[in-house]
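Here the complex is missing a single protein chain, while all its other protein chains stay put.
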Amino acid sequence: MDLKELTIKKLQKRGVSIDSIAEITLFLQEKYCNNLTLEKCREYVLNVIEKRESIYAILTAIAIDEAAEKGLFDKEVNELITNDEGLYGIDEILALSIVNVHGSIALTNFGYADKIKPGIIKVIDHIGKQKIQCHTFLDDIVSAIAASAASRIAHYEKKDN
Amino acid sequence: MDLKELTIKKLQKRGVSIDSIAEITLFLQEKYCNNLTLEKCREYVLNVIEKRESIYAILTAIAIDEAAEKGLFDKEVNELITNDEGLYGIDEILALSIVNVHGSIALTNFGYADKIKPGIIKVIDHIGKQKIQCHTFLDDIVSAIAASAASRIAHYEKKDN
Amino acid sequence: MDLKELTIKKLQKRGVSIDSIAEITLFLQEKYCNNLTLEKCREYVLNVIEKRESIYAILTAIAIDEAAEKGLFDKEVNELITNDEGLYGIDEILALSIVNVHGSIALTNFGYADKIKPGIIKVIDHIGKQKIQCHTFLDDIVSAIAASAASRIAHYEKKDN
Partner (left out) sequence: MDLKELTIKKLQKRGVSIDSIAEITLFLQEKYCNNLTLEKCREYVLNVIEKRESIYAILTAIAIDEAAEKGLFDKEVNELITNDEGLYGIDEILALSIVNVHGSIALTNFGYADKIKPGIIKVIDHIGKQKIQCHTFLDDIVSAIAASAASRIAHYEKKDN
């Protein structure tokens, strides 16, 4: 299995389907682009995920979440990660490796999605907060992918007005 | 007059009072910090503005807006700046010089404020869109200051829970 | 004339040819990629320049330099920009709009080129320091383009080992 396939499989195993990310992209971008469909958003989400920066960021983020979940890190670091307190901040930074390569529109959409937590972001955040699984890094990664796909749409799809 | 005073005076001349920025900070942070007052937010906004990075960013941003307003740049660049189309992106980048030094919470709040445009941000954006004045760079700067003050509050004020 | 042509023409008018940037890219990347030629570097430099983020960043940077050169900004801002002191920092930030979209290798090469100032970067920095012309923003932009082209080569050209 190549790394791209592995990345998509890993996302799904952690509860995040391509469609659930595409729904956030649709939510972010539909007001700027008439006739935008979930199908179209799915394509753009896949374009983002197959970039090398994304594959490395997604696989690393999930690896950290899984290791924290299993308690494999030193106690202090493990607590830092599983508690995911607002000031931790390393999760948002790691997501920047996806966001930065997609420009300013990706950046502002990332901040927006990270604050309002639409769709699947809220779901995994909630599971993380309840300590059922650790999603400290994954929720920021999902915001980053959805925001970057929205930015690609803004760059490549014709605008209505 | 020192550069800090000049910066505050310039902001006011362009229609942005310290209080109008503090109101956005209060809006961003009050749900995380009980008993947060406008007075307290004003202090934090001033802390952000008096940093060297902020002074330089604010003065440069306003200088670009004013020069574009007067048509001092080459025609093509002048239009790029006064039209402020979504893909321009240099305005958001310049604001990062304030946001970056205030950490991850500043970054996500910046993206959020830039999208929903609360209070004075919407006002100057509207004036800019109507081509009355050029506020292409200033609205991102105001988002950056308010978001950075919110981040400082998150770092330095006691949390309720 | 379209914006891409205008951008290349503007660079040349400010003393920066495509070849002078390609030479820096060759210097940065030749130790990692055998058989790398100036011709190949030139192609990659043009790939970087024709991206929308680059066009907007280059045109804006040169517009600021030219306006400062003519003394069109308020006295205090004009001095800030023409003096280009080490702590100003807005010039490096603006260049990030090119660097960020090209990933981590662009970022480290940007810092490296900005410090050692190879080739044309040193030339325009020197002209700027002597107050003959203002190149405060342009030298960082040239570092950014050369570093981003080096990053593209690292991503797309076959490695020797």
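Order of writing sets the chain letters: A, B and C. Residues in each chain are counted from 1.
The rule is short, and it goes like this: a residue touches a chain if its C-beta (ideal position, glycine included) is under 8 Å from a C-beta of that chain, and two chains touch if they have at least 3 such contacts.
In this text the structure is predicted, and so the values were computed from the model without any measurement.
K.L.:
Which chains here would be touched by the one that got left out?
P.N.:
Displayed chains contacted by the hidden chain, ordered by label: A, B, C.
K.L.:
I'm checking contacts with the chain that's been left out. Which of B:14, B:42 or B:102 qualifies?
P.N.:
B:102
K.L.:
With respect to the chain omitted from the figure, which of A:18, A:80 or A:116 is a touching residue?
P.N.:
A:80
K.L.:
Which of C:65, C:84 or C:114 sits in contact with the chain that's absent?
P.N.:
C:114
K.L.:
Among A:94, A:107 or A:121, which residue is in contact with the omitted chain in the full complex?
P.N.:
A:94
K.L.:
Among the options A:11, A:57 or A:121, which residue touches the chain absent from this view?
P.N.:
Answer from the full complex: A:57 touches the omitted chain.
K.L.:
Which parts of subunit A are in contact with the chain that was left out?
P.N.:
Touch with the absent chain occurs at residues 3, 6, 52-53, 56-57, 59-60, 63-64, 66-67, 72-74, 76-77, 80-81, 87-90, 93-94, 96-97.
K.L.:
List every residue of subunit B that touches the chain not included in the displayed model.
P.N.:
Where subunit B meets the chain not shown: residues 52-53, 97, 100-104, 155.
K.L.:
Since one chain isn't shown, list which residues of subunit C touch it in the complete complex.
P.N.:
32, 86-87, 89, 92-93, 103-105, 107-112, 114-116, 154-155
Simple rule for what comes next: only the chains that are shown with their structure count from here on.
K.L.:
So which bits of subunit A are touching at least two other chains?
P.N.:
Within subunit A, residues 103-104, 155 contact more than one other chain.
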